[in-house]
Structure formats: C-alpha cells, structure tokens
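One protein chain omitted, others in place.
Note that the chains are named A, B and C in the order they appear, and that numbering of residues resets to 1 at the start of each chain.
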Amino acid sequence: MGKIGVGLIGTGYMGKCHALAWNAVSGVFGGELKPELVTLAEVNEELAAARAQDFGFARSTGDWRDMLSDPDIQIISITTPNQFHPQMAIEALEAGKHVYCEKPMAPSFTDAQKMLEAARKSGKKTFLGYNYIQNPLMRRIRDMLSAGEIGDVLQVRLEMDEDFMANPDDIWSIKSGAASGYGALDDFGVHTISLLVALDLHIEKVMCHMTKPYASRKDCAGNQKSVETYDAATVMFELSNGGNGTLQLNRSAWGRKGRIAIQIFGSKGSIVYDQERMNELKVYKAQGNTAEQGYTTILAAPAHPPYDRFIPAPGHGLGFNDLKIIEVNEILMSLQGHKSHLIDFEKGISIEGLVHAMALSHDQAAWVDVAPALQTA
Amino acid sequence: MGKIGVGLIGTGYMGKCHALAWNAVSGVFGGELKPELVTLAEVNEELAAARAQDFGFARSTGDWRDMLSDPDIQIISITTPNQFHPQMAIEALEAGKHVYCEKPMAPSFTDAQKMLEAARKSGKKTFLGYNYIQNPLMRRIRDMLSAGEIGDVLQVRLEMDEDFMANPDDIWSIKSGAASGYGALDDFGVHTISLLVALDLHIEKVMCHMTKPYASRKDCAGNQKSVETYDAATVMFELSNGGNGTLQLNRSAWGRKGRIAIQIFGSKGSIVYDQERMNELKVYKAQGNTAEQGYTTILAAPAHPPYDRFIPAPGHGLGFNDLKIIEVNEILMSLQGHKSHLIDFEKGISIEGLVHAMALSHDQAAWVDVAPALQTA
Amino acid sequence: MGKIGVGLIGTGYMGKCHALAWNAVSGVFGGELKPELVTLAEVNEELAAARAQDFGFARSTGDWRDMLSDPDIQIISITTPNQFHPQMAIEALEAGKHVYCEKPMAPSFTDAQKMLEAARKSGKKTFLGYNYIQNPLMRRIRDMLSAGEIGDVLQVRLEMDEDFMANPDDIWSIKSGAASGYGALDDFGVHTISLLVALDLHIEKVMCHMTKPYASRKDCAGNQKSVETYDAATVMFELSNGGNGTLQLNRSAWGRKGRIAIQIFGSKGSIVYDQERMNELKVYKAQGNTAEQGYTTILAAPAHPPYDRFIPAPGHGLGFNDLKIIEVNEILMSLQGHKSHLIDFEKGISIEGLVHAMALSHDQAAWVDVAPALQTA
Partner (left out) sequence: MGKIGVGLIGTGYMGKCHALAWNAVSGVFGGELKPELVTLAEVNEELAAARAQDFGFARSTGDWRDMLSDPDIQIISITTPNQFHPQMAIEALEAGKHVYCEKPMAPSFTDAQKMLEAARKSGKKTFLGYNYIQNPLMRRIRDMLSAGEIGDVLQVRLEMDEDFMANPDDIWSIKSGAASGYGALDDFGVHTISLLVALDLHIEKVMCHMTKPYASRKDCAGNQKSVETYDAATVMFELSNGGNGTLQLNRSAWGRKGRIAIQIFGSKGSIVYDQERMNELKVYKAQGNTAEQGYTTILAAPAHPPYDRFIPAPGHGLGFNDLKIIEVNEILMSLQGHKSHLIDFEKGISIEGLVHAMALSHDQAAWVDVAPALQTA
C-alpha cells in the first residue's frame, strides 16, 4: 500500500473543506493509496498549529514555502485567495510537487497561462477544485447524455444564484473592486462552465451581458463609492454539438442560497437539477403512454456511485462536504494512474479562457467566437 | 341592469374558451352588465349550429360578416387563426363593434398598426386575450411590486416552455413555415411580454437569439423539408427602471407542458412563480431573523381577488379556463367605464413591436433599442 | 336532443358552485341532454331573483316547494345546510323529481336511511355531491389500481386538513355545537371515504379516535363555552382486500387550506396525490433500472379524460369548480342511461354508515366491525 504526503495552504472555508476531505477519504473509499497529512500552512502560525491538531496534520508552519523542500510532501493543496494561486502553484510545481488548487486558477488569464506552462514543464499533476462535478447525480447525467438517453442535447440552461451580495446596505468590500475580477463571472461562471465540461458539452460562441444591481455602496466612512464589479451576468452561448443555451449568474439574488439550476432539453427527453436539492434528479423521457409521462424525481442512491461508498441505503443524502471527499478520491485515483474525473490545468485554462471571452463579448456588446478570442488573449 | 350582445367567431381551442367565459361570467361575478350570447360564427355551418346550442348562443352562422350589421351585437370575440385577425377586427370596428381579439394582433406589424388605426378611428374599445395576466396571483405580484415590497426590481427571468413541437419525428406542419411567423417569439414571446406589461415593467433594449432545434422535418410525403421557424428563442433585455432580464422561450422543450416560470429579484426580496402550479406564489423577503428566512409558498385564496368570486375557501384552486372568465369580467368592467386590467390595441401593439424588435436584433446579432426600432418599423 | 329542467335550492358556496356547473356543462361537454335552468329557490326572495338572473335561471322563488309541482323541473339540486337535506330530498323524490344533493346526506343516520327509502320507493335517481372523485387524475388512479399497475393495494393513507377552525380566538359557532354532528368526521370523513369508494376500496373494520384541539371557545358575550364537536379525528381501518390504512382529518390544522393527501402503497409501486396540487399525480413503479426509479410527477392532460373537454393542451390546469362541471355531466350521462361515475344514495348511505361506525368506535375506544355496526344502527 502506498502513501502520499499532503501539504495544505489555508484554513478558511476551503482550507477546512480540503482538510476534512483529505482526512476522510481513506475511511470512505479505502483504496490503495493513503494520504498522510504532513503540514498545514497558514500565515497566522498559532492558528496553523491549532488547526493542524484539529485536522490531523503532523506539522504546521507560518510559511508555506517550508513545504517546498519537504521530501515528505508530494502534493500541495492551495486554498488561499485567488491572487496567491499563481505564485504558490508555480513554485510548488517547480519544487516537484503535484498541485491541487481551488478554482479559479488566477484572476488574470496571463497568470493562468503561466501556471499551465509550469505544469507542463514540471511533468507533475494538477487538479482544480471544481467540486460540483463530483456529485454522483452529475455523473449520472453525464452517463445519460453519453448513452443518448435524452437524445441530442438541444438546449442547456444554467443558473447559479446566491444572495451574499444582495443587500444594498452592505458596505463596499473587496468584492466590489475591479481587482477582484469581473464579479459573478469569476465566482459562478467558472463553476457552471465546469459542469458543462464535465458533461462533455463545449461552448463555441458567447454573447454576454453583465450588470450591476447596485451602482455604488457606502464605504466604511459612510461615503458612496462606485461598484466596479458586476454582481450579475447573463450569457447566451452556442455549443459545438449544434445546441445552445444560457448561463445566468447572480450573487445578488435574494432568496437563493446555493442554487445551481440546470435544465437540459434533448430530442428525446430532458433533465432538471438544482444544487439546493443536491440529492434529487428529475428526468423526463418522451416514451410510452402519454398519460404516464412526467418528470421522475430520482433520489441519490447506491445505484449512483460513489454514493454507495458513503451510505448503503438510498435516499439518505450526501452533503456539500462529501463532494470534496469524492474529489480527493479522484485525485488519488489519478495519482495511481487510474481513470479519474477531474479538471486539471489544461481543462481549467479553457474554462477561464471562456470567462475572459465572455467579458470581451460584454465589452464589445457582440457575439464572440471563443477559439480565436483565446488565441489573441 | 344593462345587456351587451356578443358575437363570437371561432369554435376551436380559444373559441370554446371564450364561449365558456362569456357564458359563465355573470354567474361568477354578478355585475350590472350582462352579456347576451347572440351569434356564433364558424365556417362550418352545421358545426356552428351545434356548438351554438352547446354554448348558449341564440343564433349561428357560417359567415362571420352576418354579425357586422346585427344591431343586437355590440362586441365581437375573434378567435380565428392569427392571419384573419386584421380583416375581422378592422371590419368589426368599422361596423361600430367593440373588439375582443385573441393575441397576437397580427402576424405582421403593419397589419397590427392598421388594426390600431381602425380602433382609434372607431372610438370603440379593444381587448386582447392575454389571459395569464388575469391570474389573481399575478395581480398580487403587481401589487407587491408597486408597494415596493421587494424593493427595486433588479432582474426578471421569464421562461415559457411547452413541448408540442419537441418530437423530431412529427411532420412538417404550418407552424414550421415562415408564413406562421417567427416561431416561439410569436407563440410565447407576446405572452411573457404581456406579463411584464401587466407588472408595469418596460423593456427598452433587446438582444435576441433564435434557434432551430430541428433544421428539417419530414413532410407528408416523407421528404425532408427545411424548418423555417425558430422553435426556441432567448432574449436578454434592459428595463426602463434600470433593471434587466431574460426571456427564454421554447416550444420544443420536452417535459414542459404549460410552464411560465417567473423569477423577480428585487433589492429587498424576490418572487417566484410557475404557471404549471398556477395557484402558488413563492415570496422571499429579506427581513427578520436569518434563521427564519426562506420562500413562503402562498396558495391562491379569497384574499387574492377575484379568487373569492369563484370559491370562498382558500387553497382550492382555480383552473386555466377561469382566467378567461376573469378577463371577460374585466371587459365588462371596462365597458361600464370602471377601472379594468386589460391589454388593448394600444398596449398590444407595443408588445408586438417588441417582438419585431427582437427579431431584428436576431438578424443583426446585436443589441437593439426598442423605441427607434419601432419608429422605423 | 333532450332537455332536462333543473331546480336549485340555495345560493351559497355550493349553491353557486351547482349553478355554475349546470350553466357550463353543455358548453364544456356538448352532449345530447341539455339542462334548462328553470327555477332558483332561496329563502330571501330578492336575493333569489338577483342570483337567478346572474346564474341564468328563468324563474326564482322564496319557497322551494314551488318546484315540486312544476312540470318543467325534473331534477332538484339541494345545497342547503345539512339538516334540511332529508326533508327536501324526500319531498322532491315523492314529487317525482330526481335529486342531486350535496354531501353528506343527513346529520343523523336514521334520516339518511329515510332518504334512501324514499329514493327506492320513487324509482328516481339520486346523486350526491362528492366532487373530489371527479378529478380526472382520480379516475386515472382508479384505472391504475384496477389494472394492477401498482399490484395489490397494501396500505392507504388519507389526510384531509384545513384550518378554518384553527384559530383558538374564533368565537364559538354552530360548528362547535353537537347539533352540527361529530365535527371533522362529517366535514372531511365522508369526502375521504368517497375517494376510497371511488377507488373501489372498502373499509371493513375501524378504530377511531376523535380529539378537540380547543376544549372551549368564547361565545359572543365573551363567556367560555364548551366545544362539543371534534375538530380532529384519526381512524385506523382494514380493507376488504386485506389491506389497511388511516384517515387523518383535521379542520384546525394551521397552514392547510384544501389538503387531501393520499398515499397508496401497493406490492409493485405507489401513488401519491395532494388536492392542493390537484393537477399533479405522483406514481412510483418498482421496475427497471434502480438508478432511474423515483416518483414520476404527471401533470393533468388531455390523456386523462375528461380533462380534454376543458382544455386541449396538457399541464394547463383544471380548477376546483371544474370538478362540479364533470359531476353534473356524469349526472346527465346517468340520466341518459349511460355508464357514469357517481355516488348515489345507495352508496352514500354506506359512506355515512361508516362515519357512524367510526364514532361508535371512538365511544367504545375499540375496533368496530362495520357491517354488524350498521345493521344495529
């Protein structure tokens, strides 16, 4: 049985999520390759030490670079704010570590390209944290599409909405500044595109419109300050298979908490999903007696692997954190040379390229062909 | 108590629906003005006679023009295929009749304009059959918006989907021919725009993309024939209040039977509705304890007039045909000079103008300002 | 084509509902036998006259007995408070009229028996207003059961809940007095049993427990007065087919407006329905791939007759009042000697007998065999 040493940078929302997943994966999946939780890095050294103990890391450090020269570490999880991803990922790759980085790769496309170059040069493996693609029901959708169960995919509608920016009285924060990126396009666009990629659906042409629900917000001093990011974005797109669709992204959508609503219309049926009910899948097949047709609501079950590795009984429900455990298991599979279901830097850069093509379309108020746009990017 | 004589042209889907509504309205609403069902017109004279008896019309005819000179008739219901609307409406108006015409006004914008001119000249009243705006819950939404209950309207998403054109094996029909119009834009676009109008939301700028799920269909002889209409259309729009939104229209959407899904995001809350559950309204208000916030599902009830005129108990449910009864009552209100909630030719032409502006946007693959587009139309 | 003259007693909730249905039935169904709305009776003569005009009755009267000798009337609709049913029904039958009476037959079982005797003696037809059985989806359930689509019926759970008696601050009303009957058992018990009867499921043994959510209420003078009726009742039962089930009835159930929730578990599948979503049926079949199994939500459609007589498009929705139109059409069918789907006094007395057997079970706090209980009743 093999072991792989893990270093983790960050202890926030995603840092904790990674730590829990690395800690749980062997228990859930068994498997030949066992992660060893070696070092937890976090600027605040005391916090690092405390959380290392909670999470089961053997060591902790206030300087993430300590990991680079540590021979016990073979893979580094990066969960810091996006602007730190390029430096950390590149140095880790150069140090001969595999890299597991939270999405998106980088705020700028140029930096993302540098990360990819470093990956290619290193010969090491890279993995991006697109956890929603790991839902067993998402795999079920992929299998249904590839088996033609709903025929040709004609139209796909994706909505991703939350309300953490919905309150107009919240003060101007870093997320309202241009330095944080485009806005909803970065936060939610990449997630929704990752789902399309996971379903083997590829966007070729985009028409994007971004909007600012609130033109300005008060800063800490009580002065109105212009909002520079777009909390909402809508994208019309065409797919390489001849189908088409939309992305609707909004982080100021009151009432929505973790909505990722998917509608896929095919020539023989349709599929409907909403992440807020992540254990349910609705499938319509245009066959049989009309009097019996309707959407069938399928509850996640052992018949949808790897749900079975978590719970042997159907309808009992996975949670958001379980998706990360599946993701980490896929990483272990990949590291052992098995087939895995992940988005690496190669695929990841195409996702981010799409986001930039969308932003370009917004600026030009015109349709943009993705491929040439990326070449000139 | 007054009476008003009614003539009805057509006995199909909407003909029957009008007949039932004219017949039921006094029973449901009481009211000072009673409709008298005078004449039913239908090309097939025998059918006209049989259905006249069923529907309670005193007379029947195979020639709708018989009604024009009939002094017993003051209003004419037109429920024939769209291409007949202009001629019938214009002649009826010229004959001094009020006109109640099913939507849309006409396949061509020029004809719609002629209808409007005839209406203005006649001094008679005109009414269009936009029945979905009559749902008591739709009025409730309007009242909530105008009272600012969800704050400023920031984004509106409208989807209208059915699957009557979803089967690729269905043969080429008139609906696939260019003579029938644009496709989903006519069938569904006008309905969704009517809902915006009813909610006092006004589109200023559009970006439209129409698509053909199936490029060709077999004709009766078994030969492949090109499909000329667009069974699906997506529109991004900007509203005059600074908000924005989308229309997503698809008559080839397997699984959807009568879906009109509405999402309205405001600065203080949001509202969600789906016509397939026409007796339910979901409202989210961003107030109070976070632990208690969520969408409240409100069942149609006597507290939502005029539901109370149908049933004194809440949660018992209105049906699709009941909306037409409400519409007819609004017409009677209008004819008596009371305030009513209807779309006449003046408002109707702006709806159809919008559809044509959308089609123009599709042709140009560009954003189109609605106002100038209509002036040059 | 034949005609049948209708007299209607009552203009309240159900009076209006009957009137609307008698008025609409020919328009919706066509049919050979046309109802003629002859006379509307209502104690308040002025009201009778006004509503007769609204509803389309030719004449009105303040004395219902005027109808008995009217040769133009062949059937009398009785929609008055329950205590008046026996007298009116018996006299109408004796006068040679068919009788269409709202449920239940009578507050006392003895009176119900007298009504049945009168019916048998008269040779006239009788019909009870159990409208919920007329839902096209209820017919669909019946067809599924009789075709064995979910195998043997093993367990049936029925819940009927509303909240019109839920407010403890509402004053003592006639519904809290023993003279009004048992309480929930009369209001809701008979409806739920009618659904079982319509599904060809027959209760043989009952164990009932009735409860008073509020022991007393203030009367108009502000004094506490004991509540004599049971606003809630629970019944366990065994069916003649070997299956079993429950009724749960509550007219003090805050939040429920028109709930009639049905769960039918069979040896090959299950069926779930809720009247608050009366256009939806959920069906589970234990067949095929486990990964695809789930409840299919079927929307009411033309494939579920007689939905097609109302609307030619699926998923557009019938309303509560439409059920009464179907009921009246069934009556017209029956009067013409066609097969119909109705509950007459013969079946109706077994429903009310069951209610009395349930009350007996409550008094005895013991299981009661229905058949012998009724013989000694």
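The rule is short, and it goes like this: a contact is a pair of C-beta atoms (placed from the backbone, for glycine too) under 8 Å apart; a residue touches a chain by one contact, two chains touch by 3 or more.
The shown structure was predicted, so the numbers you read here are calculated from the model rather than taken from an experiment.
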Residue in contact with the excluded chain [from C:Q155, C:S216 or C:S340]: C:Q155
Hidden-chain contact residue, picked from the options A:R65, A:R142, A:K268 or A:H316: A:H316
Selected from C:G30, C:G96, C:P213 or C:P312 as touching the chain missing from the view: C:P213
Contacting the left-out chain in the complete assembly, out of B:V283, B:I325, B:I343 or B:A357: B:V283
Contacts of chain A with the absent chain, listed as residue ranges: 1, 13, 16-17, 19-20, 23-24, 26-31, 34, 50-51, 53-56, 162, 164, 256-259, 276-279, 299, 301, 310-322
Positions on chain C where the hidden chain makes contact: 150-151, 154-155, 157, 159, 163, 166-168, 207, 209, 211, 213-214, 232, 234, 236, 244, 246, 248, 250, 252-256, 265-270, 272, 284, 286, 294-295, 365-367
Footprint left on chain B by the chain that the document does not show: 140, 281, 283, 289-299, 301, 303-304
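The rule is short, and it goes like this: only the chains that are shown with their structure count from here on.
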Interface residue identity across copies chain A, chain C - same or different by half: same
Innermost chain by mean C-alpha position: B
Length of the line joining the C-alpha centres of chain B and chain C, rounded to whole Å: 35
Chain A and chain C, separation of their C-alpha mean positions in angstrom: 54
In chain C, residues with contacts to at least two other chains: 299, 301
